[in-house]
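A single protein chain has been removed from this complex, and every other one stays in its place.
This part shows chain A:
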Amino acid sequence: MAETTHTEISPDTEGEVTDLGDLDEKARLGAPSGAAASIDGFTEEGESLSADDQGSEQLGLKKHSHGNAPVVPEASRGERRRSFDLADFPSLTGLEEDWRFTPLKRLRGLHTDALTGTAPAVNVTGAGNVTVETVDRSDARLGTAATPEDRVSAAAWNAFSDATVITIPKETVADGEVMVSVTGSTSGAAAQHILIHAEAFSKAVVVLDHTGSVTLAQNVEIIVGDGAELTVVSVQEWDDDAVHVSSQQAKVGRDARYKHVVVSLGGDLVRLTPSSIFTATGAEVEMYGLYFADAGQHLEQRLLVDHAVPNCKSRVTYKGALQGDDAHTVWVGDVLIRKAAEGTDTYETNRNLILTDGARSDSVPNLEIETGLIEGAGHASATGRFDDEHLFYLMARGIPEKDARRLVVRGFLTEVIQQIKVPSLEERLSASVERELAAGNL
């Protein structure tokens, strides 16, 4: 694939860090401007568009002309504000680092309004030995795994009326895939809360299956207990008009295995912020994502892997395809290796395939390292076109143009679908990808 990197890529895209001997104690790749050795106009999230950044005085450049907000750039991803109190998050302007790619106008009030709409219906099926409860918001278990990190998440926390709690009991292997159908039928701005708790040494696959029409701010809290093995799959096959903002934070216990898979296909605007926070040693996290944006769709994912403790491993692989005018995808992958996290092994990859003119893909990998005593840390990002040379090669072997295009896209995205390991769902999603291809006339 032509490794044309499109836009918004931090200076060290395709960077790989294996030998950290020469790095300072708090060396940062993609460091914010203002820090030493930064590239002018770039912050840790790429080219700066934020008013919260005065730019550098280098080369005689003055601060940006738009906005005079006080300069308090986030010194570290780990210092981002976390709070249950909505008042701790100022109203959004769209210039904030973590909202700058999101078209706020299309959030349909999720960031401004009281979230009083009817939450989408939740129906849990598939496993007999898993506990499913609907609980009042006063339930003490809620809010133990995750604290809101942005305004919409905080608004959702303050607005939901009851929550769904799914518990895989201690040492229990779920006797089937836990299918959580989240079905929307109204479009008033609504809030929803779901807690998934895989207790110690349990094993389960939980699928959040989002369909229908919504304007939804959602918090999904996930606890992966010591020695537990949990896969959470979040499928967004919303109707075309849906708006979905979802925080999916996981706390990962000692020696636990956590796999998170995102599949975003439908919806007008989908913004997911999955995070994995290691709380004890020996755990492994894999985070996968597949997104396919058509004309006009905005599909955004902002990840955080927080290596706060020693000897944990993380792998992130997100792949996206885009077709049609104003199809827009955003992937921001933050990996934080804190000072205590010696022996960390991490790698994240994002690949995007642009199939037609008029689409835009932003990809921003960030790696922040506070200790040199790690196994390995790296990231790669590549955004390429399916180009004429690929097409020529396949056609020169007798394959018609349309089939050649499909062959490439299908192959590109299959890697992620194969990670789900739920055959019926894999089949359904493969069929959905085929429909996307057919819809795009590919």
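Methods note: a contact is a pair of C-beta atoms (placed from the backbone, for glycine too) under 8 Å apart; a residue touches a chain by one contact, two chains touch by 3 or more; residues count from 1.
To be clear about the criterion, contacts and distances are computed from a predicted model.
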item	value
Listed names "Two-component system LytT family sensor kinase", "Branched-chain amino acid ABC transporter permease", "Fe-S cluster assembly ATPase SufC" or "PQQ-dependent dehydrogenase, methanol/ethanol family", matching UniProt entry of the absent chain	"Fe-S cluster assembly ATPase SufC"
Chain not shown: contacting residue from A:340, A:407 or A:439	A:407
Residue ranges of chain A at the interface with the undisplayed chain	1, 351, 353, 384, 388-390, 392-401, 403-404, 407-415
